[in-house]
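Provided herewith is a single structure, encoded as structure tokens, for subsequent inquiry.
Note that one protein chain of the assembly has been removed; the remaining protein chains are unaltered in position.
Presenting chain A:
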Amino acid sequence: MSNWEILWDERAQFWSGFLSTLEIFGLSIVGAFVIGCGLLYLLEGSRKRLTMPLRIFIDGMRMLPFLILAYLLYYGLPSVGIRLDAWGAGVGALAVYHGCYFAEIFRGNRLTFPPGQIEAAQAHGFTKGKLFFRLLLPQIIMQTRPLLGNQLIYALKDTAFLVIITVGELTAAANSLSSTYFIPTEAFIVVIGFYWAISVTMEIIIKQCGRFSAKRGFDNV
């Protein structure tokens, strides 16, 4: 039996790893997106006292290796009485970590947002919340689309770290097969294929969204 045939027989393991990676990735990027938008909203700042701590939090996260955050949530939190399972700790760590990156991407774009548009909205009676959700956020997302796409790929790759805190995702499947049968090369080639497939699909979706914003003159990034 060739190495490839062994892997084919064990395809159920890859498949469940793949599904679990997709699930973790999907949930955590939705979480990260919401966190990123939330942080941007808070930074909009009618509460100036919040700005400094938020900036420190965002920068602190961005300067932290992801793996350490994952360790911290999984092995560190129990010591303060919060016990997350590996899956919850992994998704949480990914969401918070990449949420901070999203926030930073949004914030950078926010700085260049034309103030005249905001004044026009205020003059038309918009209050902060409506202005944020209807005018600021949609435009900022359209403008930063390529950067967001890039960040999504980082997030996908970071899901692989979760093998270390015992989450049974794609890399974990490859890891276990390669050590059971001593065929690391083939096992890892298979998972590379899976990661590429997810990334390429994502790129295509983002390209499609690009057409939507290009029509509105947002393709200058």
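Here is the rule we go by: a residue touches a chain if its C-beta (ideal position, glycine included) is under 8 Å from a C-beta of that chain, and two chains touch if they have at least 3 such contacts; residues count from 1.
The rule is simple: contacts and distances are computed from a predicted model.
Trainee: According to its UniProt record, what is the protein name of the omitted chain, chosen from "Urease accessory protein UreG", "Amino acid ABC transporter ATP-binding protein", "Dissimilatory sulfite reductase alpha subunit" or "Anti-sigma regulatory factor (Ser/Thr protein kinase)"?
Mentor: Protein name of the absent chain (UniProt record): "Amino acid ABC transporter ATP-binding protein".
Trainee: Out of A:Tyr41, A:Tyr71, A:Phe126 or A:Tyr181, which touches the unshown chain?
Mentor: Within the whole complex, the residue contacting the unshown chain is A:Phe126.
Trainee: Would you write out the residues of chain A that touch the absent chain, in ascending order?
Mentor: These residues touch the chain not displayed: 114, 116-117, 119-128, 130, 134-135, 138-139, 142, 213, 215-218.
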